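One chain of protein is taken out of this complex; the other chains stay put.
Each chain gets a letter, A and B, in the order it is written, and its residues are counted from 1.
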Amino acid sequence: MKKESSYWVAIVHRISGIALALFLPLHFWALSTALEMDAFLAWTRQPAVLIAEWGIVVALAAHFAGGLRVLALEFLPWHERQKTLAAAAAAVTLAVGLALALAL
Amino acid sequence: MTPRLETLLWIAQRATAAVLALCVAVHLATIIYAVQGGLTAAEILGRTRGNHAWLAFYSVFVIAVSVHAPIGLRAVFLEWLRWRGASRDVALALFAAALAWLGMRAVFAVFT
Partner (left out) sequence: MKVSVWKGGAEGAFHEFEVPRLPSQTVLDVVTYIQRALDPTLAYRYACRVGMCGSCAMTVNGVPRWTCRTHVDKVAHAERLQIGPLKNLPVIRDLVTDMREFFDKWARAKGQFEGRRTRDRDFEGIKPSSPQRLQVDAAIECIGCAVCYSACDVVAWNPDYLGPAALNRAWTLVKDERDGARLERLRAVAGDAGCHSCHTHMSCTERCPKHLSPTASIAGLKREVLKSSIRGEL
């Protein structure tokens, strides 16, 4: 069934939100164990963990960009070219993902 | 839920979304910058310990997330899990409390 771009941005927005909601308690718990931080940080150098970290940051970027799109649609004056917001959201997410990949 | 309460939830979610937009932009930039060249505990804690600006910033971040995430999940629970009624709201309120508690605990662990 053909789906428009707004649908995919919305689905990514939802899935990334769920992922972040699941991840955050772990993130907070990990930060609380700051006393053993060096050992913990050493563990995070593993490739699997790095990939997961990258995934979480991309999820955050995707959710952030999708959220800006929702706020724009709901509060700013309406224009016909609203679908370009979906494209803009995707572009921002990709940019952040690449930036992080390069940094890592 | 009454129209009044539904509307208040929606307002809370959009308001915290606006706050989080700022927090996330700062957080993402910080993470990408900090990750370059590796991280040590000393480097992180050197920046955060006793830094009241960071304490204030991350406290706002934690509280905003504790409001925003559960309200977002509320729609997902209804639409994808068919979960409605008081039990859904109670579960989400508990999740909000858990996020706030774990989050503030993390903030204080890193700042004191």
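Keep in mind that, in the parts below, a contact is a pair of C-beta atoms (placed from the backbone, for glycine too) under 8 Å apart; a residue touches a chain by one contact, two chains touch by 3 or more.
Just so we're clear, the structure is a prediction, and the values are computed from it rather than from any experiment.
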Residue of B:26, B:78 or B:94 touching the missing chain in the full complex: B:78
Those residues of chain B which, in the complete complex, touch the missing chain: 1-4, 6-11, 75, 78-80
In chain A, positions touching the absent partner: 1-4, 6-7, 10, 14, 69-70, 73-75, 78, 82-83
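The definition used in the following text is that only the chains that are shown with their structure count from here on.
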Length of the line joining the C-alpha centres of chain A and chain B, rounded to whole Å: 14
Interface residues, chain B side, partner chain A - complex: 14, 17-18, 20-21, 24-25, 27-28, 31-33, 35-36, 39-41, 44-45, 62, 65, 69, 72-73, 76, 95, 98-99, 102-103, 105-107, 109-110
Complex interface listing, chain A residues touching chain B: 14, 17-18, 20-21, 24-25, 27-35, 37-38, 41, 57, 60-61, 64, 67-68, 70-71, 74, 96, 99-100, 103-104
